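This is the structure I have questions about; it appears just below.
For this view, one protein chain was removed and the others were kept in their places.
We call the chains A, B and C, going by the order they appear; numbering starts again at 1 in every chain.
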Amino acid sequence: MAGSKYEYVKKFELPDPLLMGTFLVLRIDGHAFHKLSEAHSFNKPNDERALQLMDHAARDVMNEFKDILLAFGESDEYSFLFRKSSALYNRRQAKILTTVTSLFTSSYVYNWSKYLPDQELKYPPSFDGRIVLYPSSKEVRDYFAWRQADTHINNLYNTIFWALVLQGGESTSQAHATLRGTVSSKKHEMLHSRFSINYNSLPARFRKGSILVREKVVPDKTDVQALGAEGATDSPDAVSSGTPGPTSGKPAKKPKVQFTTELLHCDIIGDEFWEQRPYLLAE
Amino acid sequence: MAGSKYEYVKKFELPDPLLMGTFLVLRIDGHAFHKLSEAHSFNKPNDERALQLMDHAARDVMNEFKDILLAFGESDEYSFLFRKSSALYNRRQAKILTTVTSLFTSSYVYNWSKYLPDQELKYPPSFDGRIVLYPSSKEVRDYFAWRQADTHINNLYNTIFWALVLQGGESTSQAHATLRGTVSSKKHEMLHSRFSINYNSLPARFRKGSILVREKVVPDKTDVQALGAEGATDSPDAVSSGTPGPTSGKPAKKPKVQFTTELLHCDIIGDEFWEQRPYLLAE
Amino acid sequence: MAGSKYEYVKKFELPDPLLMGTFLVLRIDGHAFHKLSEAHSFNKPNDERALQLMDHAARDVMNEFKDILLAFGESDEYSFLFRKSSALYNRRQAKILTTVTSLFTSSYVYNWSKYLPDQELKYPPSFDGRIVLYPSSKEVRDYFAWRQADTHINNLYNTIFWALVLQGGESTSQAHATLRGTVSSKKHEMLHSRFSINYNSLPARFRKGSILVREKVVPDKTDVQALGAEGATDSPDAVSSGTPGPTSGKPAKKPKVQFTTELLHCDIIGDEFWEQRPYLLAE
Partner (left out) sequence: MAGSKYEYVKKFELPDPLLMGTFLVLRIDGHAFHKLSEAHSFNKPNDERALQLMDHAARDVMNEFKDILLAFGESDEYSFLFRKSSALYNRRQAKILTTVTSLFTSSYVYNWSKYLPDQELKYPPSFDGRIVLYPSSKEVRDYFAWRQADTHINNLYNTIFWALVLQGGESTSQAHATLRGTVSSKKHEMLHSRFSINYNSLPARFRKGSILVREKVVPDKTDVQALGAEGATDSPDAVSSGTPGPTSGKPAKKPKVQFTTELLHCDIIGDEFWEQRPYLLAE
């Protein structure tokens, strides 16, 4: 057969399994999204439609990969937490990384017009992705705390910055100069005194980011009520039901617990979120 | 700063540089494209529109990444050859791999309606990707020979298979049974005697796959004439001009040579293609 | 400078840091030790002198690398457990792996004549080494349980095997045939009935392997009494005192706790060993 003579080149592929028994966190970041947001006139400091599109793409990823138990998004990035025992694609790094990044990208482009119907997408946007391994639940919690703390810091800065520019009439470089060296409390005060904005009454989505989390469905089918949840009724595909794990190769032995995927904008730095959902950091 | 306490989790990221001085081949494969082609009624055995869409996505990738000198596509896969000395993203594996796979995916979805205007895309398609390193030019040539030989083998099989099914009235399992154990010459003969198809007169695109290659522009602006080329006039964005390398971090020192990216469907197993373009396998 | 022109070759070195926050287990195995034991007439089924030499080499390694908290040896292998937070050589894999394997080898050859004074070493013996990462303490305990269970299985087999050969007059192939398919209890019985050997009264070193463990020194200088310990008086360099960590780059902040390294031949599969020494599996 003609192919056989050249097939030896396959042997140059190197194995790339990820260490077992560790949590996988896969983070996707927009590539040159500053330019994308300019080109498509995203609202400043936050464009809710663009954030909802990100959430939609993340939800599509979670519907496809049941080993993802939690996702956190802010701005042009999204982080996905895989269960510690995930055997997805035999934990082959490139396979997991590219398939997830590709599906996220695909969903973003595919659903663009649903969220930004008046803004034609001018060119194909792209994302990069990376996987980081965390050996223990403490580090996983600190990872998500890191991203949410970052959300807060960036959003506070951007909120006052764009108020100075859009309402205060400063140039962007003036606004940066005005803010240089200001601490958090000073920024809160400026927002309040100069622009009558109470930071804490801004939408939770902007201040806390987006959390997509598997929630156990209560067996008696009463409504799942999670604080701050924008659940199943938001969009046609908002509820995914199923059991995490079918893609992981290991058959579940216990009676099936049903899960939905809920969108929250709540605090994930404190203990409450995690204590209510111990299965996120279990096996 | 609130973020600092958690920022230590960044240190768990591991470096993943690719060995210097090797050719990178990045191959993208469609994820579950059998299902995609069924759901969107792709023509059998080949859907020219879908193949042109793949070529378009590959061209977008080459327009963005000048260190890619050559690409080869068939069916739902595309392989990209990066110059040996490429310093793109400091040769960080995950960064290169995800950015290219993401852009390819994005372009595929973005441009779908241009090529399949009568087939609404029903869900977001995705791709996986991998990078393989080849130390020498011999292995690079053999890699592309492997993919083109594979194209031939698959296309011959699929051509006779679908003739048996669509024109011969066989079921798909009957057709597989009919073909079991037949050698190449027998398949050619069946095509000719039963369906009056001369395999070698089928479109080169189906038999040879798609080659996207950087071609040096002759300085005096006379036409570039490459055998079998479907050049600049085919589509509005068919010609990309520029010099390979700007993304690689090293400034070019020589007077700039202009390149275009041409689409060919020619033989790349023999010597001629490579001897005419020695720069593909140089630094 | 003459060297500069060629120095670019250094850039081909790839980083190889081991994931933070995981336990390192480094296992050393004798290379072709079957031949070594034949060539130097090691006693069968166990040569206590050769085992003591292994223990000595392992102790030298622990004296040098304070981040090693525990080691387990049997036959021609030794496993070393590094503390989870070890920053030895910035966790560079090849550096840790080769330095430890080299020192172990060196000590083995250097001290040979102390333990086998009547057997001149005929050629330089060698070892291989590998590092495996374990994310949690459960896996670390199971690793050491695996090696000790293996010790038991092998020693029981070898004890009855060599009894059959040396006392029973069987050939080695006869002895293997005699033992084929026998379960553990049958082997115990054969030892007792045919050779009057009560397996459980054989030396603990042979049945349990060798455990080298950091023991906290009680501040008031009363004797450390560990069950089965062959402590400081065994050999001139048997006691190493100090605080684990000085090689790890991070200065200890707490008042210094003194440690000794004790040699035990006790059970490490059950909970007791670990519960008495919680620091082994802490940070």
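Keep in mind that, in the parts below, contacts are C-beta pairs under 8 Å (C-beta built on N, C-alpha and C of every residue); 3 or more make two chains touch, one makes a residue touch a chain.
Keep in mind it's a predicted model, so treat the numbers as computed, not measured.
*Asks:* Which residue among C:D142, C:E170 or C:D267 touches the omitted chain?
*Replies:* Answer from the full complex: C:D142 touches the omitted chain.
*Asks:* Which of these, C:F80, C:F127 or C:F259, touches the one chain of the complex that we don't see?
*Replies:* The one listed residue touching the chain not shown is C:F127.
*Asks:* Consider the whole complex, including the chain that is not shown, and state which of C:S102, C:S171, C:Q258 or C:Q276 touches that chain.
*Replies:* If we include the chain that is not displayed, C:S102 is the one touching it.
*Asks:* Name every residue on chain B in touch with the hidden partner chain.
*Replies:* Where chain B meets the chain not shown: residues 19-22, 133-136, 139.
*Asks:* Counting contacts across the full complex, list the positions on chain A that touch the omitted chain.
*Replies:* Residues of chain A in touch with the missing chain: 11-12, 14-15, 17, 19-21.
*Asks:* Extract the touching residues of chain C with respect to the undisplayed chain.
*Replies:* 1-3, 5-10, 12-14, 31, 60, 93-95, 97-99, 101-103, 105-111, 121, 123-134, 139, 142-143, 145-146, 149-150, 152-153, 184
Note that only the chains that are shown with their structure count from here on.
*Asks:* What graph shape do the protein chains here make by touch: line, ring, star, complete or other?
*Replies:* Here the contact pattern is complete, since every chain touches every other one.
*Asks:* Which whole number of Å gives the spacing of the CA centres of chain A and chain C?
*Replies:* 46
*Asks:* Which integer distance in Å separates the CA centroid of chain B from that of chain C?
*Replies:* 53
*Asks:* Would you pick out the residues of chain C that each touch at least 2 other chains?
*Replies:* 19-21
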